[in-house]
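Removed: one protein chain of the complex. Kept in place: all other protein chains.
For clarity, chains are labelled A and B in written order, and residue numbers in each chain start from 1.
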Amino acid sequence: MNPVNYLYLAALLFTIGATGVLIRRNAIVVFMCVELMLNACNLALVAFSRMHGNLDGQIIAFFTMVVAAAEVVVGLAIIVSLFRSRHSASVDDASLMKL
Amino acid sequence: MTDLAAYTTSAGEAFQFWVLGTIAVIGALCTVFMKKAVHSALCLAGTMIILAVFYLANGAYFLGIVQVVVYTGAIMMLFLFVVMLVGVTAADSLKETIKGQRWLALLCGLGFGILLCAGIGNASLNEFNGLGQANAGGNVEGLAALIFTKYVFAFELTGALLITAAVGAMVLTHRERTERAKTQRELAEERVREGKQLPPLPAPGVYARHNAVDIAGLLPDGTASELTVIKTLRERGQIRDVSDEAINDLKALEQRAEERLGREEEATK
């Protein structure tokens, strides 16, 4: 098997995640789809690391994880406060920015 | 574990890739299309564990473990906590409310995926060095050497970012109580003043055949009173409505009674 397949898998997962972000209305699920996209990226980075024979790709994947953790913390806090103020976790309910 | 230096991987890894890759894709699809957030979270956790295995297969041992510990262990649990906190809402419905959104999303997704794959196919990826040399001194030691030398600045920055995120989350979710909590007496007086529901809310299952929190109590005319069920269950739509059952029971009771009365009438005749 050619390790390039890992990249195809990553692309597939990324696309699924992106489509999920677009389709789902529940902010938590949207957020999970974002995480899925990040993970797909990480997989691609790890595969790159293997292809190039150095560890820089893994380092970047590591940083992605750290940033994702920070993002999750803040994002979930936002969802919680949104739910508190609107009693809803739907991203469509926060649609005040329109004419 | 695997032959890292080869251009093509071993048959074992290929087998592992195809099997686990399929499951990962199914898990991802389930994440998107499961109706309930809890199910989505669980499917995502599964996908992430499979990804952790792939990390290990690609020689990223440290990342593989971190993926399991941090992502599946910590972050996904955080997700589940929030799901629990928020509860099930109408937003869980998969019914689309924005016109054309679903088709546009699918079209974009499809196009994007095709283009991405085309890009990968286009790229010259003939060099496949493997990590044998890089991992020679140990994967963790190699990463550490890089993190604390070449990437130390970025590393420090991520530390700052994490602290900021933690403070930010607290600021966002924490609500300072600015007024004294109301005593029970005050609450009672308030209720009297408003004049809405003076006595305590009726208990569920009152006048009903079943006594359970998810069954609405029946009013004297046999209809169900939603007031008797707690708000969370009401919002989730998890009320088991047994009013018809009760009315049917009443009808059967009356019929039986009439039958008996009829018999008694016949007897008196």
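Rule of thumb we're sticking to: a residue touches a chain if its C-beta (ideal position, glycine included) is under 8 Å from a C-beta of that chain, and two chains touch if they have at least 3 such contacts.
The rule we apply is simple: contacts and distances are computed from a predicted model.
**Student:** Missing chain's UniProt protein name, "Sulfate ABC transporter, ATPase subunit", "NADH-quinone oxidoreductase subunit L", "3-isopropylmalate dehydratase large subunit" or "Glucose-1-phosphate adenylyltransferase"?
**Tutor:** So, among "Sulfate ABC transporter, ATPase subunit", "NADH-quinone oxidoreductase subunit L", "3-isopropylmalate dehydratase large subunit" or "Glucose-1-phosphate adenylyltransferase", the name matching the hidden chain's UniProt entry is "NADH-quinone oxidoreductase subunit L".
**Student:** Using the touch definition up top, pick the residue from A:Leu7, A:Val21 or A:Leu43 that touches the left-out chain.
**Tutor:** If we include the chain that is not displayed, A:Val21 is the one touching it.
**Student:** Residue-wise, where is subunit B in contact with the chain that is not depicted?
**Tutor:** 98, 101, 104-105, 108-109, 111-112, 115-116, 118-119, 122
**Student:** Identify the residues of subunit A touching the omitted chain, counting contacts across the whole complex.
**Tutor:** 18, 21-23, 25, 91-92, 94-99
In the analysis below, only the chains that are shown with their structure count from here on.
**Student:** Would you kindly tell me how far, in whole Å, the mean C-alpha position of subunit B lies from that of subunit A?
**Tutor:** From the centre of subunit A to the centre of subunit B is 15 Å.
**Student:** In the complex of these two chains, what residues of subunit B are touching subunit A?
**Tutor:** 4, 7-9, 11, 13-14, 17-18, 21, 24-25, 28-29, 31-32, 37, 40-41, 44, 47-48, 51, 54-55, 58-60, 62-63, 66-67, 70-71, 74-75, 78-79, 82-83, 85-86, 89-94, 96-98, 101-102, 104-106, 108-110, 112-113, 116-117, 120, 125, 127-135, 139, 142-143, 146-147, 150-151, 154-155, 158, 161-162, 164-166, 168-170, 172-173, 175
**Student:** Could you please specify the touching residues of subunit A with respect to subunit B in the complex?
**Tutor:** Touch residues, subunit A against subunit B: 1-9, 11-20, 22-29, 31-33, 35-36, 39, 42-43, 46-47, 49-56, 58-59, 61-63, 65-74, 76-81, 83-84, 88-93.
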